[in-house]
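Below: one structure in structure tokens.
Yeah, one chain of the complex is gone here, protein chain that is, but the others are all in their spots.
Per-chain numbering from 1; labels A, B and C assigned in written order.
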Amino acid sequence: MPLTGTRKWLNEVIFGTDTPAGKYFDVVLIWAILLSVTLVVLASVESLWVRFGETFYQLEWFFTALFTLEYITRIYCARDRREYVTSFYGVVDLLAILPSYLALIFTGATYLMVIRLLRVLRVFRVLKLVRYLSDANILMRSLWQARRRIFVFYTSVLVLCIIFGSIMFVVEGPRHGFTSIPKSIYWTIVTITTVGFGDITPHTPLGQAIASMTMLIGYSIIAVPTGIVTAELAHEIGREKQLARCHNCGKAGHDADAEYCKQCGYRLEDFEEPLEEGG
Amino acid sequence: MPLTGTRKWLNEVIFGTDTPAGKYFDVVLIWAILLSVTLVVLASVESLWVRFGETFYQLEWFFTALFTLEYITRIYCARDRREYVTSFYGVVDLLAILPSYLALIFTGATYLMVIRLLRVLRVFRVLKLVRYLSDANILMRSLWQARRRIFVFYTSVLVLCIIFGSIMFVVEGPRHGFTSIPKSIYWTIVTITTVGFGDITPHTPLGQAIASMTMLIGYSIIAVPTGIVTAELAHEIGREKQLARCHNCGKAGHDADAEYCKQCGYRLEDFEEPLEEGG
Amino acid sequence: MPLTGTRKWLNEVIFGTDTPAGKYFDVVLIWAILLSVTLVVLASVESLWVRFGETFYQLEWFFTALFTLEYITRIYCARDRREYVTSFYGVVDLLAILPSYLALIFTGATYLMVIRLLRVLRVFRVLKLVRYLSDANILMRSLWQARRRIFVFYTSVLVLCIIFGSIMFVVEGPRHGFTSIPKSIYWTIVTITTVGFGDITPHTPLGQAIASMTMLIGYSIIAVPTGIVTAELAHEIGREKQLARCHNCGKAGHDADAEYCKQCGYRLEDFEEPLEEGG
Partner (left out) sequence: MPLTGTRKWLNEVIFGTDTPAGKYFDVVLIWAILLSVTLVVLASVESLWVRFGETFYQLEWFFTALFTLEYITRIYCARDRREYVTSFYGVVDLLAILPSYLALIFTGATYLMVIRLLRVLRVFRVLKLVRYLSDANILMRSLWQARRRIFVFYTSVLVLCIIFGSIMFVVEGPRHGFTSIPKSIYWTIVTITTVGFGDITPHTPLGQAIASMTMLIGYSIIAVPTGIVTAELAHEIGREKQLARCHNCGKAGHDADAEYCKQCGYRLEDFEEPLEEGG
């Protein structure tokens, strides 16, 4: 059943991005999200909280009220209410306001407040506004195509970390900070990913030799996920470029190095993304 | 000589993955492996050992008994017993149970227990169960194709590390932690792989200048293994995609960007791996 | 209105690179820039300032006078004076000399002196002298083509950092150095980029587990920008190679692996960049 009247108009404004009002709403929303997230982040700094605690408190309720109003309106004008409430963004929308109300009941639940930071996920909802979606799609599709290879890669890395971690536990031992195998595995992950905090470091010559091996292996296998993603991305980007249509006559299938449409001579700017249906 | 009777059935269940019983066995086995590995890892945490030592001990013997039973059954039903026992997985299967028995004879050999962590290697045996094998094959084949280039690369990196390590030993000297050339080489590897623990750092201006050079070189040569692996992977993946067969009519040789079989119109999903014979 | 006389000649020397005098001027200028930048850098070392302070002061005024003279001459001989003064390099040219004069008025404004380091940006102006421009162009064009994908990628990374940062703030808390959410986000960025200073490190087992996850994610997503840039660069380089012209007969469109011009047999050296018009 198609929506009518106010509900239809609200749906177009809140969920849609095609009308000027819908675009304006999205711009306001993205600023509200960014400001409220900044607020929660800054409120965690004790020196700021001591000085501006009252202001933070009032602003927080202002944003909670705003997002509550938005949440209710979204439920009101959704095409399928059950679907919206149980969808990923529906749950995020709820989590964005719930902690503030729960804090009224359970006083002292300050850590609960951190959940409000999930609001930052709502940024992605608004990103559909702009042309960035098709680029996000390419990234996601490449990662999705490569999912099995990435899984095999991570399994191998974890097995490697467990084996090297247990060797380091035996070689270095609790004296040098390798107090247990889980901690040794943590150290191996820190090392193999080339992070290298330096909170735990090998002190025996043998331990340093094994650590060197771990690092050189890490240096080498960093190439594997890069290779996987690059190969998929190159494929996806190449495909997108071939599917790109001329903005003038709509012809597709131009050569990868074509600068002008081979049918009408119109300039092909920046190889725009193909027209997505839906979205 | 083909196997018959119980031996044939056991072989299908334990070594095979085609029958429902064989798949069920693999699922049970992978859980047993993961649980027993987790057990060994957690048992190394002293606070947990103090509290649950007895439980760990009993569970460890339960898994040892289980894997012993499995090992004996594998020997019994193997197509070629000698081949199985001397194969890589045969040795790993033995190493998975031996340390527990040896610990009965040589008391106090706790470090021996760590060998049991090699059980984690058995995870790979079970991975053949699923479709991940062909993806693992692509990764392995790419690395294998690139083996000589990777060897040349590592030789160059090691020569670079020896030269920079000895320069840093002369420039910084024992006063600043560069107590010997091996330690300086260890530092150079830590730096060139961009791990950077920070346990040893240059303090003289000249040392910091040379360290900066080392880092910029490391930053640059990190590109080489990535380039090697990416070039090989792109080749292998492109080849696989061309060899991918339609699941409906079996036709291969579709264009890289084809979404439907050009012979029967069936959807080519995710460019499945080509049917592997054997495995 | 075309320039004439001295102004035309000065314009050719200062802004141009085609005449011998213009090339000579650029070489002198690049040395003056590098020397003056080195001067400012060294003057910040206290031990050197104490010993050579007077010399630094005199040399600084020598370079300031030189660059002031250059700036005035540039204004004098610019084709469009207003355009030059308001252009990016016009502002950089002014910032290169202004701090020294301001320091006469506002004594003690030593930090102002650091602005003089923007002189280093002038290096890029002179780089147009040599053939490096077309290579810089390829790099810039690839990054520009990939701008939207890079933006989507950075948004995702920042959202990830905010979420992981707030989780670490809750898990580790102020006791272990995670004193506020901004600091936790700082730590997450340090970790996810695999820098790993080690000034703040997780101490609880749960914190170390989450840190391990952060690192493995960072290890994996480091592949995404690489993939994006590589795919674009490969496209740009491939295109450039196809557009490369024979230096003898000017024919383009040779095969990527061609070593000799297929029309005249002249050796195609290193696939030189195509002749750029303008520059």
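Here, contacts are C-beta pairs under 8 Å (C-beta built on N, C-alpha and C of every residue); 3 or more make two chains touch, one makes a residue touch a chain.
Only a predicted model underlies this, so the values are computations on that prediction, with no experimental measurement involved.
Colleague: Out of C:Leu3, C:Val85 or C:Leu118, which residue would touch the omitted chain in the full complex?
Modeller: Result: among the candidates, C:Leu118 touches the missing chain.
Colleague: At which residues does subunit B meet the chain that is not included here?
Modeller: Considering the whole complex, subunit B reaches the absent chain at 145, 148-149, 151-153, 155, 159, 162-163, 166-167, 169-170, 179-182, 185, 191, 194-198, 201, 205, 208-209, 211-212, 215-216, 218-220, 222-224, 226-228, 230-232, 234-235, 238-239, 242-243.
Colleague: In the whole complex, what residues of subunit C lie against the chain that is missing from view?
Modeller: Missing-chain contacts on subunit C: residues 37, 40-42, 44-46, 111, 114, 117-118, 120-121, 123-124, 127, 131-132, 135-136, 138-139, 142-143, 150, 154, 157, 182-183, 185-186, 189-190, 193-199, 222, 225-226, 228-230, 232-234, 237-238, 241, 256-257, 270-271.
Colleague: Footprint of the hidden chain on subunit A, which residues?
Modeller: Answer for subunit A: residues 194-198, 226, 230 touch the chain left out.
Simple rule for what comes next: only the chains that are shown with their structure count from here on.
Colleague: Same or different for subunit A and subunit C, when you check if over half of the residue numbers at their contact belong to both copies?
Modeller: Different: when the shared numbers are divided by all numbers used, the fraction is under half.
Colleague: Of the pairs A-C or B-C, which has an interface that repeats that of A-B (more than half of the contact pairs shared)?
Modeller: A-C
Colleague: Once you find the CA centre of subunit B and the CA centre of subunit C, what distance in Å lies between them?
Modeller: Using C-alpha averages as centres, the distance is 40 Å.
Colleague: Can you list the residues of subunit B that touch 2 or more other chains?
Modeller: If we look for residues of subunit B contacting two or more partner chains, we find 194-198, 226, 230.
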